[in-house]
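First up is the structure itself, then whatever we jot down about it.
Every protein chain except one is present and positioned as in the full complex.
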Amino acid sequence: MPAAGAPHEVPAIELRGISKAFGPVQANKDIDLVVPRGTIHGIIGENGAGKSTLMSILYGFYRPDAGEILIGGKPIAIADSQAAIRAGIGMVFQHFKLVQNFTVLENVILGAEDGGLLRPSLSRARGALKRLASEYGLQVDPDALVEELSVGHQQRVEILKALYRQAEILILDEPTGVLTPAEADHLFRILRGLRDEGKTIILITHKLREIMEITDNVSVMRRGEMVASVRTAETGPAQLAELMVGRKVLLRVEKPPARPGAPVLEVRGLRMVDAEGVERLRGIDLTIRAGEILGIAGVAGNGQTQLLEVLGGFPEAGAKLQGELRLNNETLPLNGPGADGRARRRAGIGHVPEDRQAEGLIMDFTAWENTAFGYHHAPEFQHGVLMDNARIRADAMDKIQRFDIRPPNPDLAARNFSGGNQQKIVVAREVERNPDLLLIGQPTRGVDIGAIEFIHKRIVALRDAGKAVLLVSVELDEIMALSDRIAVMFDGRIMGERLPEEATTGDLGCLMAGVDPAVTPPEAAIPPPAAPGTDAGGGAG
Amino acid sequence: MERMPKWADVILTPLISLALAFGISALVILAIGESPVEALKVMVEGALGSSYGWGFTLYYTTNFIFTGLAVMVAYHAGLFNIGGEGQAALGGLGVALVVLALPWPHWALALPAAAVGAALFGALWALIPAWLQARRGSHIVITTIMFNFIAAALLNYVLVNLLRPVGSMDPASARFPAAVHLPKLSDMALGLGVEWGRNTPANVTFFIAIAACALVWLLIWRTRLGYEIRAFGKSEPAALYAGISPVRITVLAMLVSGALAGLMAINNVMGEAERLMLNAVEGAGFIGIAVALMGRNHPFGVFLAALLFGFLYQGGGELALWTSIPRELIVVIQALVILFTGALDNMVRMPLERLFMALRRKGA
Partner (left out) sequence: MDFATVIQILDSAVRLMTPLLLACLAGLYSERAGVFDIGLEGKMLMAAFTSASVAYATGSAWLGLLAGIAGAAAMAGLHGLASISFRGNQLISGVAINFLASGLTVLLGQKIFGLGGRTPSLSGAARFGEITLPFADTLRPVPVIGPVYAELISGHTILVYIAFAMVPLTWWVLYRTRFGLRLRAVGENPASVDTAGVSVTRLRYAAVMICGVLCGIAGAYLATGISAGFVKEMTAGRGFIALAALIFAKWRPWSALFATFLFGLMEAVANRFPNLDLGVVTVPSMFMNALPYILTVIILAGFVGRAIPPRAGGEPYVKER
């Protein structure tokens, strides 16, 4: 294990006093950062803490308002991505920047061609990929079309792109968000291999576990400021979490014990095949009772989104559905006009969708128009053939007050509210309808701490009023804190159920990776092939 | 936080765009060696200086209100309907078929029937592109363009082979009987004892157009369908989440849009030509695009913009008559209005937004 940066050595990257503002928002404030050569450096912080902005500055997407960047001890100006690449910086974005209908080889040479004609570049790249594959375990078929590759393999293509450009510094932005645990392990092995070859790696994440597992040093960002830089070995998750949020995280929600009643939602053998023929849900069985919160944990992309969409009545176009849904002992149709979002609302299902900006709100509508969204057919909002806008507006004012939505201006467009207040508009709309079942996906993604507590309290209050809640979140802490029961989804199946007081993160992690520790010891297990479209992990496990 | 006040967005940006369009048009007039001031004088005098000019201006305005509303309704559903030309042409066919099918005793009976025919044919011509967009994902801009050409060929065929009276050489239908001639605004003025706009084509359809503006306003901002159209136009995933069917909204919005475009035929076919001729629409379908953009997709804005274009059209005709400036100047102005209010919107908007942000910071 290399020492976490001997002080006499010239660091690979040094940032001095970097500041960047977008309008009135100070995204980065006087940031200092030193990353020694040959180390893996974690940058951790909440959503919106300024991590991505900082890395975008390093990659030439933005120019800092103030400050200095030194690469290998020399100050340089990074005017654009080209300059960043020349300085030996490679970036793996959270959303891959690949051309879907190009081959791996074409993607790798794009922008780094040797001359006007493609042939020499392609053959050189072919050789280089072969070498990199054996050196770092980065095997990918160079002639495969990217759209046919799994997510894990696409990420490898991104890393290969950077290495092909002779990157000495590799920045990875939330690289494991879309990976299965096995794929993530494989990625970490690759990263360690790269470090041992002397490359410098910056890992941006908000997952404490990853920081502890792989980094040498870690820097913590909060509200645009760099609040600490420490050796990973000298810190712990609790301290980092505290640094991230600026006070002791209290993700323990005060709630009385659940008193589950009769089953509200029963799901039996639910299957969904999407338009591409990929089976996204592979026989889901669930029961949610009145007065309980069922939390669904899992790595993003294992069918949780599809489950919510099917229950909410808007599966993606062309999906084929099978199975049985029962709400309060009444069968709900899966297909046809009686299975749309409107029918589900009428049946008593409220839904706070995962993506509030794309789905939950019409960003250009005013707040008051949004408070009726989805319920605009409700009888009390009608006035003959017209809508009763005065009534809707009065109702909106009431919600704004009760949910402390700020600014309390119903005529402001939704896009002009902060993330937390936008989410409050959605939650107010869905919870105030008093649904028998509330579906709620990623309730606190991009929401500030204050609003998180408020929203969590509302969810618990709904439960205590005898309603059923289905909570989907990729934040394990949130699942643990809120749920009365936890179900783990993997590859379109429920891998197992646990009670929060019995579950450990290790146990849940195994389930999230598709291994049931109750059946197979985790060491011996080779995860089954993931859904087509995700990587099998190629012998990792 | 809002980038700029609403009044600036609604009034200032279109006015600046308009000023730019007219400024460049003035330069074009200068470039061809004429005086812009003189040209403007001729246009204002010819279009607004007499009741005769007004009679034509309001006739054109009526056309443009319908096609502008047609583009506007589709636009709120996120659909760009370039097919107004073809839909209005088919609307004309609907009018001609209804009017010629029965011996109507009075125009007041024929008018509602013809309006239904016009709206129905226009709507049907919009239905196929709408359905293809909703069900097959065929880009509606391309299909409506194609349908304009198909409409032209269809109308050509129908007029030459089916509707042309025996012995006539013109590719046009028979003349409509006198009983169904719509009252002109001039007749109505005479009824009130006022001599106004003799021999001008403006007719009772003008009032129908104004009523259409009001109804479209109610539809878009006061009904559930309008709410759903606007929601779908802003975000399809959100519409699906809310249980709004994209197929239903796409089809309904385009039916309304096509019907509005088709209704224009009441004015030009029944009200003016009094028979169906080839190329009766004369580009009014396309002017609807400029009118909707200029009018910020609001019925009142559409009305004002239609009035502006009505003035331009009548004024342009006068220009061609009294000066050596061809009436195609109007097409140039129309192009520039579309360019500045539509495609180059950001060019006007971005500096304005920056200005308002700066002002706010200073004020704060």
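Read from first to last, the chains carry the letters A and B; within each, the first residue is number 1.
What we mean here is this: contacts are C-beta pairs under 8 Å (C-beta built on N, C-alpha and C of every residue); 3 or more make two chains touch, one makes a residue touch a chain.
Computed from a predicted structure; not experimentally measured.
S.K.: Determine which of the presented chains are touched by the chain that is not presented, and list them.
M.R.: Per the contact definition above, the missing chain touches A, B.
S.K.: One chain is left out of this view; which of B:V28, B:V116, B:M188 or B:L352 touches it in the full complex?
M.R.: Answering carefully, the residue with contact to the hidden chain is B:V28.
S.K.: With the missing chain put back, one of A:E9, A:D65 or A:D80 would touch it. Which one?
M.R.: Among A:E9, A:D65 or A:D80, only A:D80 touches the chain that is not shown.
S.K.: Of the residues listed, B:L12, B:L97, B:I150 or B:A174, which one is in contact with the missing chain?
M.R.: Answering carefully, the residue with contact to the hidden chain is B:I150.
S.K.: From the list A:A21, A:V34, A:L118 or A:V273, which touches the chain that is not on show?
M.R.: A:L118
S.K.: Please give every residue of chain A in contact with the chain that is not shown.
M.R.: 22, 52-53, 56, 59-61, 80-85, 91, 93, 95, 97-102, 106-107, 109-113, 115-119, 121, 161
S.K.: Considering the entire assembly, which residues of chain B contact the chain that has been omitted?
M.R.: 28, 32-33, 80, 82, 128, 132, 136-139, 141-143, 145-147, 149-150, 153-154, 156-157, 160-161, 286, 289, 293, 324-326, 328-336, 338-339, 342-347, 350
Here is the rule we use: only the chains that are shown with their structure count from here on.
S.K.: Counting in whole Å, what is the centre-to-centre distance of chain A and chain B, each centre being its mean C-alpha position?
M.R.: Comparing mean C-alpha positions, chain B is 47 Å from chain A.
S.K.: Could you please specify the touching residues of chain A with respect to chain B in the complex?
M.R.: Contact set of chain A toward chain B: 23-24, 312-314, 337, 340-345, 351, 353, 355, 358-365, 369, 373-374, 376-377, 382, 385-387, 389, 412-413, 416.
S.K.: Mind pulling up the chain B residues that touch chain A in the complex?
M.R.: 1-2, 218, 222-224, 227-228, 230-231, 234-235, 237-238, 240-245, 357
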